[in-house]
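Every protein chain but one is kept in place in this view of the complex.
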Amino acid sequence: MPTTTELRVRYSETDKMGVVYYANYLVWCEVSRTESIRQQGDSYREWEEQGFALAVSDARIRYHRSARYDDLVRIDTYLTEVQSRSVTYEYRMTLAASGELLVTAATSLIAIAPNGRPIRLPAAIRERLNAMREAPPAR
Amino acid sequence: MPTTTELRVRYSETDKMGVVYYANYLVWCEVSRTESIRQQGDSYREWEEQGFALAVSDARIRYHRSARYDDLVRIDTYLTEVQSRSVTYEYRMTLAASGELLVTAATSLIAIAPNGRPIRLPAAIRERLNAMREAPPAR
Amino acid sequence: MPTTTELRVRYSETDKMGVVYYANYLVWCEVSRTESIRQQGDSYREWEEQGFALAVSDARIRYHRSARYDDLVRIDTYLTEVQSRSVTYEYRMTLAASGELLVTAATSLIAIAPNGRPIRLPAAIRERLNAMREAPPAR
Partner (left out) sequence: MPTTTELRVRYSETDKMGVVYYANYLVWCEVSRTESIRQQGDSYREWEEQGFALAVSDARIRYHRSARYDDLVRIDTYLTEVQSRSVTYEYRMTLAASGELLVTAATSLIAIAPNGRPIRLPAAIRERLNAMREAPPAR
């Protein structure tokens, strides 16, 4: 089962086309990653405080339909890969009210130290991430 | 020859990791599209005022190195495909001072009317876009 | 009694100083206005769809302490003035966990038509807003 986050579209997130500006879906991906980790009883903030961070190395987004101001958006978050030095998340964003598909996305992230150098996932965190792993969403 | 835009990293574009937040590179892609069209003597703003818009349908970004506050970033922008209903841009972002590679990205955009419906590229605009077409950057 | 909204600080809202970038508190003011109106059973989105909007004419913020990534922030929102053409909101933002004061702010907003022209508050909306009016927060 993926973890699920809901958020309300902010006025600041819209643009003059009247819909959500396209870069903001990447912000929501990150919000859903943080919430996904929290829902499993962990804390990405604490991981960073312990000297471990995840930096995005690759992102892909497909835009199917536009979200609008004040829409309630549902984000299903799938941690689909955990490797020795990287993880991959997939996302499926829908309108909470109707279930209509907004966006599908995927991001790969690499483990880094506070100085920005790539590192191996610490064993304890890798174990925790493995426990969160999901099959990817059906196409 | 691609068109080239330079911009200076803003404090607001950084995050607590000390580097540019990953969604902001998509903002820069859009800035470079606007500037690329202006450099060819056209105006995306006027296209929109005439009832023609381009909406991103797909975006892909690879993050190689992080930009930092006050860095001068160079964006080479390549319009690599012009089809009857869509166009594709590719981007190569480097540090202006050193030439180090920051990001490569590609976005596909579809032509839409003010009501959001997909349309064919108007003939005059398609001709102008064709004149801007480039070979993609070497890998 | 003011209305109260809570939100979680996003990674994108931080800057290289490690704290929330100062302009984002104005985004949160707007989020809290939308939520305040919703909590009273109205909808700012619907007001705009009916041709009535509120545009900020003046903003003032005092920064007391910085919010950080993943902090839960509480925003108490006070609609303190309702006039024929404008309204004033005041805000008090605190850390939800400790009650420590982050920011106090005030914004004045004027009623405008879809073309941007200042108008009088429609009678029905003015009545609704009057019902939401509060004494300002104690200093």
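Should a chain be cited, it is by its letter among A, B and C, assigned in written order, with residues numbered from 1 in that chain.
As a working rule, a residue touches a chain if its C-beta (ideal position, glycine included) is under 8 Å from a C-beta of that chain, and two chains touch if they have at least 3 such contacts.
The shown structure was predicted, so the numbers you read here are calculated from the model rather than taken from an experiment.
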Omitted-chain contact residue, chosen from A:15, A:58 or A:134
A:15
Pick out the residues on chain C that sit against the missing chain.
17, 19, 22-24, 26-27, 30, 53, 55-63, 66, 116
Spell out, residue by residue, where the missing chain touches chain B.
8, 10-12, 27, 30-31, 34, 43-45, 48, 69-70
Tell me which stretches of chain A touch the chain missing from the display.
11-12, 14-16, 18-19, 21, 23, 68-69
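Here is the rule we go by: only the chains that are shown with their structure count from here on.
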Where the CA atoms of chain B average out and where those of chain C average out, how many Å apart are those spots?
34
Averaging only over C-alpha atoms, locate the centres of chain A and chain B and give their separation in whole Å.
24
Residues in chain A with touches to at least two other chains are numbered 27, 30
